[in-house]
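For this depiction, one protein chain was excluded, whereas all remaining protein chains were kept in their positions.
For subunit A:
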Amino acid sequence: MMSPSSTCIFRFFTFSIIAFACSPSFLSRTLRSSTVTGFLSFLVLAALAEVVQRSGQVPLCSATVFDRALVVQGMIITQLIHRCRSACCVLEIHPLRKLFSTKSSMTSVKQKNAKRIEGLEKNVWVAFTSVASDSSIVNLGQGYPDIPPPSYVTEGLAQAVMVDRLNQYTRGFGHPSLVKALSKVYGKVYGRLIDPFKEILVTVGAYGSLMSSMQALVEEGDEVVIIEPFYDCYVPMVRMAGAKPVLIPLRTKSSKKTNFSSADWVLDQDELASKFNSKTKAIIINTPNNPIGKVFTRSELQVIADLCIKHDVLCFSDEVYEWLIYRGHEHVKIATLPGMWDRTITIGSAGKTFSVTGWKLGWSIGPEHLVKHLQTVMQNTLYACATPLQEAVARGLLHDFELMEQPDCYFSSLAVELQGKRDRLACILQQAGMSPVVPEGGYFMIVDVTALNQDLSHMEEDKPYDYKFVEWMIKEKKLAAIPVTAFCGDESRKQFEKYIRLCFIKQDSTLDAAATILKNWSKA
């Protein structure tokens, strides 16, 4: 047996190798190799891991390294099995190509997905949109209108389709008539000249703008601050760009018992400041916020702007609901605050502006030195967006530009229409015993269902309360909503799991049907 000192040295040596071997890049290189050297490396690592496991007392190393050794051992064994299978398939492949190819592909190491999408398979929308096709369910879940878009917008599309050349490729970064119309409308809103060709990019929905911004400006080693609750795609997009999401929740500071408003949800300034460090590349803000409907005030945005300037951080401002602001509130563009134009990408959406979510057109507006990188991403990913749709949005924007600040302008008339629906929904939710949070903007309302005391212990799945509540509500009450924990990280679950999100950009008949269900809530 070894002396105590040589045992220590041996263990230290072994653990160091294991710790090094656990680094992802080393493992991936070794595990990919099919040479004899690679194979021998597996055996050595497996043997070392076995030694560690059997060595019992481990005064020199932490449990972490010990556990890692077990994991490494497990991984190596799995890989060895995979490689044996692949080798067998290669050997048998020619005469029995058809028979064995399916088997080999099912266990094929090489047909595995790229690391960037690891763990991103689940998506709350894919899970809940199947509900949309069931007409027996009153769907206040997914955020799209069931009211028709303005007729001049859809007519514009029909007219565009009948012009031959508008059915062919247009300019990659945005159809000229659309970028010029955007420049006109937003030039007025921002109070500055916006270059249609250098400071605007048209994308496949606001979703496409978010993706282009991440891919262009965010990478491995970066951190991105995200405010909870957040539109759920922000985290997977940050992760896909190789960066780390850093979450900070909005919190209710108010001690109110009733009449909750989205204005009650605020950021703790010290907590926010603590999230910024030298690795912070960007912060994503969404105003009006989905799902809460909070409209960030000028002073709140100033706090964020000050941190961005102090730490030299970019701001991605998702403003898709910018026109849906209710009485007494004002939409402020963070890019208009001093020092912010040069570091902000502002994202907008034709789908949300004109109630045509199925058109999937959005835009990014910002300084040339940022937008040019988004344009590079665009030209290497989608190249261009659809021409007829862009032409129609251009015509719609010009139509409403002429009416801006008048009641007829769709940008404001829609908000007026929705205010009534908002107030109505809040009222019927209150009457049913729930506590709605009345939004200052947007077309969603979150509601606290705690007071209903709905017992869901019979539902055994390990899911947050709101997921179970929504599933139960769809099944038992035929009313669909979206669980709010879909919009937050694991650590904030407890804070949000009694809330569900309802969408109120719905026809009166839909809201009537919801009202009936809510009125009869306690009767069933």
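Basically, a contact is a pair of C-beta atoms (placed from the backbone, for glycine too) under 8 Å apart; a residue touches a chain by one contact, two chains touch by 3 or more; residues count from 1.
The rule we apply is simple: contacts and distances are computed from a predicted model.
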| item | value |
| --- | --- |
| Absent chain [UniProt protein name; select from "Aminotransferase class I/classII large domain-containing protein", "CLIP-associated protein isoform 1", "DNA primase" or "ubiquitinyl hydrolase 1"] | "Aminotransferase class I/classII large domain-containing protein" |
| Residue, one of A:R343, A:R395, A:K421 or A:K468, that touches the chain absent here | A:R343 |
| Candidate in contact with the missing chain, chosen from A:A241, A:I365, A:A426 or A:M445 | A:A241 |
| Among A:V266, A:L382 or A:L456, residue touching the chain not depicted | A:L382 |
| Omitted-chain contact residue, chosen from A:L314, A:A394, A:L418 or A:M473 | A:L314 |
| On subunit A, residues whose C-beta touches the chain left out of the figure | 28-29, 32-34, 86, 89-90, 93, 97-98, 101-102, 104-106, 108-111, 113-117, 120-121, 123, 125-126, 129, 142, 144-149, 154, 157-158, 161-173, 204-205, 207-208, 211, 215-219, 233, 236-237, 240-241, 312, 314, 342-343, 355-361, 369-370, 372-373, 376-377, 379-389 |
